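Yeah, one chain of the complex is gone here, protein chain that is, but the others are all in their spots.
Think of it as A and B in the order they're written, each chain with its own count starting at 1.
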Amino acid sequence: MSTVIRARGLGKKYRQRWALQDCELELPAGRVIGLVGPNGAGKSTLLNLAAGLLAPSSGSIEVCGGPPAADVAQLARVGFVAQDTPTYGRLSVADHLTLGRRLNPGWDDAVARERIDRLGLDPKQRAGTLSGGQRAQLALTMALAKRPELLILDEPVASLDPLARREFMQLLMEAVAEQELSVVLSSHLVSDVERACDYLVVLVDSRVQVAGDLDELIATHHRLVGARRDPATLPGSQQVISASHTDRQTTLLVRTQEPILDPSWSVDGINLEDLVLAYMDKSAPVVRRPRLEVQR
Amino acid sequence: MIEFHLNGRSGLSPYQQLVQQVRHALRLGLLKEGDRLPTVKDVASQLAINPNTVLKAYRELEHKGLVAARPGVGTFVTRTLADKSLSAHGPLRKELERWLTKARLAGLDEESIEALFLSTFRGAGEEVA
């Protein structure tokens, strides 16, 4: 399987602070990849680096086989929908399409017009007076009409209401069905990722905690509940992601390719949200609470 | 033509839900041999789900011999699940009703009945497997 984004020791520093550091990443082509992680994990920085909007401070990133935004051909390969889906407020919808047509050699004007028509957008309306949902649709239409190999979406639906969010995702999924397209989409809404994506990357503190086919990840993670015991006694094939104990009971989240045969466990599947949360928790730094001590 | 829907609380993954819904429709006679399933693009767009998920569901149905994909035309139902089992529904239902009456007489409430049924159902399933 070919790779659409490859990062090696990638880092981006703003003044004194690293927004992304030592990021290693390899994303397969032809998938809809969900990038999830807590705020400040570096998702947005990573996507901006991939779109060529930022230059790396260290390491390297390759997109569709070359450095991002290196030349016109590279720029044409990548579509980008930025956070909050900015558009030119004073330009009309039709102006935006003209802009896209004039600035992109591979622009598909017929598709763009058809989509705008179907979305019910008035071509004469100024983008500044569109609703958030319509603006997002316009930005997505523009990114798609460019006919990119890779479409990058940075939290595109974060600020939209549920209906607009659904409509946006419908347009996106329809395009994925129609066009040969790799998609990387960052979101903190697990429900969107669950429906739209077939590949998951959990990014915490610049590090990829887990990456893989979504169904496979769900199928290989299990919740085990049983009498209290030490997780170290599990077979080597079972990787413990998270563990919690009461004085009697132990609850584990394990990843394994093999069936769990130990009858002392009650085994349960997990949903995507649990999986994501477990990986986010796992890497969270341990906060030591100061203990109150009796002064003598 | 049928319309799919997704239930976020079902505990099943989207692709399993699609498979289940086709099987259900076949069993209830909503889909008959020769019927066309909605296109991958239509399902993906309507449900806002990944087209690969739809493809995967259709492939599984194809693998089970329930549908066949004709390239460029669509995916068509090749077999129905209704005919054999429908005739058996009546007698089975009668037996189940008798069992339910017995259970109520024994003092089981709705919840206990359901729990008993499910645990027996699962246990039996494992034995068969």
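As a working rule, a residue touches a chain if its C-beta (ideal position, glycine included) is under 8 Å from a C-beta of that chain, and two chains touch if they have at least 3 such contacts.
Throughout what follows, contacts and distances are computed from a predicted model.
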(message) When one chain of this assembly is omitted, its UniProt record names it as which of these: "Carboxymuconolactone decarboxylase-like domain-containing protein", "Heme exporter protein A", "ABC transporter permease subunit" or "Rubredoxin"?
(response) "ABC transporter permease subunit"
(message) According to the contact rule at the top, which chains on display are touched by the left-out chain?
(response) A
(request) Using the definition of touch stated at the top, determine which of A:I5, A:L46 or A:A69 touches the missing chain. (result) A:A69
(message) Among A:I33, A:A82, A:L252 or A:A278, which one touches the chain that has been omitted from the display?
(response) A:A82
(message) Considering the complete complex, identify which of A:T98, A:S191, A:S244 or A:S266 is in touch with the unshown chain.
(response) A:T98
(request) Identify the residues of subunit A touching the omitted chain, counting contacts across the whole complex. (result) 48, 51-53, 55, 69, 71-72, 75-76, 78-80, 82-84, 86-91, 95, 98-100, 102-106, 139, 142-143, 146
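Here, only the chains that are shown with their structure count from here on.
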(message) Which stretch or stretches of subunit A touch subunit B in the complex?
(response) 31-32, 166, 169-174, 176-178, 191, 194-198, 215, 218, 269, 271
(request) Can you check the complex and tell me which residues of subunit B touch subunit A? (result) 6, 8, 11, 13-15, 40-41, 44-53, 56
